[in-house]
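In this view, the complex is presented without one of its protein chains, the others remaining in place.
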Amino acid sequence: MHRLHQLVRGILTALLLAVSSSALAAQATSTNAIGGLRAYWHVFIAYAVVIVIVLGWVISIARRLKDVEQRLSE
Amino acid sequence: MRQVGVIVWKDLLLELRTRERFAAMGSFAVLAGVLFNFSIDASLVRPQDVAAGLIWMTIVFDGLLGLGRTFHLEGEDGAFQGVLMSPAPKDAIFLGKAISNFVLLYAVALLVLGVFMLFFGLEIGSSPLALLLALGLGVLGFVALATLFAAVSSGTRMGETMLPILVFPLLVPMVIYGAGATGRLLAGRPVAEVAGNLRVLAAFALVALAAGAGLFRFVVED
Partner (left out) sequence: MSITGVRRVGTFLAVVGLLGLGVVYWLSFFWVSTEASQGIVQRIFYVHPPAAWTAFFAFGIAALTSGMYLWLRDERLDWAALSAAEGGMVFGTIMLITGPLWGRIAWGTYWTWEPRLTLTLLLWFIFLGYFMVRRSTENPEQGKRFSAVVAIVGALLIPFIHLSVVWFRSLHPEPVVVRPDGPLLPGDMLTLLLTSLAVFLVLFLGLFMLRYTLEGIRADLQVRARRAAA
């Protein structure tokens, strides 16, 4: 159950990220435009990578925990 | 101390009689020199400029080749268990192995230097003594780490293939300071410029030997 909560939380964060970076792209000013569109891409990918890798670890631990507890209860 | 001497003597005597490892490592040194020569386009790059780095990398690869089997010989017929059961303290065994490895690899390193000087047209540079010292200190640190991790890798399923992965990240200081010093000396720069390098190489070797001597017992216990 708590694993589901964590998953949901993670998905919400990812959605937030997607929404906010597109909102950001829409507000491009002269300062923001350094590096061009590519810069936005890099920021988006970087922030996405953080979430993916962190959640990846979370899910990996959760899955292994479930596995081991299952074997323990047998 | 005496035990260290015994182990060193036994290994070197063995090596002297069979010359197995030295033959393999020596051939590697010469052939690496040949291949490196052919891998460089002299119209784009002055061979003398890159020689120092190539000398050190050849020594590294050669060392991995020859040292990976440090504990192989004994492991084969269970003789290693015999060595371990002896009352000799583990750090003495380690130092003995490390010193005999050092003698072997230093001899090979000198060969590498000679070969590259010949093939790449190098001058002996500003101080042959400093050059020999740089090689010696670098090889000492390398041997300390390689001996410790040879014991580790021998105990794994992958064996010697593990050795480069374990040792390479740790060799960064040795290569940077060693090749740096060698390059400058060969180029004729004053010894004072490389004194700092030599000091760090010495410190590195000391730490590596101490770590090896201290941790070896945890690697070989059963």
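Read from first to last, the chains carry the letters A and B; within each, the first residue is number 1.
Just so it is clear, a residue touches a chain if its C-beta (ideal position, glycine included) is under 8 Å from a C-beta of that chain, and two chains touch if they have at least 3 such contacts.
For clarity, every value in this text was computed on a predicted model and none was experimentally measured.
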Check the options B:118, B:165 or B:195 and report the residue that touches the missing chain. B:165
Determine and list the chain A residues touching the chain excluded from the picture. 2, 5-6, 9-10, 12-13, 16-17, 20-21, 23-24, 29, 31-35, 38-40, 42-43, 45-47, 49-51, 53-54, 56-58, 61, 64-65, 68-69, 71-72
On chain B, what residues meet the omitted chain? 145, 148, 152-153, 155-158, 162, 165-166, 168-170, 172-173, 176-177, 180, 200, 203-204, 207-208, 211, 215, 218-219, 221-222
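Please note the rule applied: only the chains that are shown with their structure count from here on.
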Distance from the CA centroid of chain A to that of chain B, rounded to the nearest Å? 46
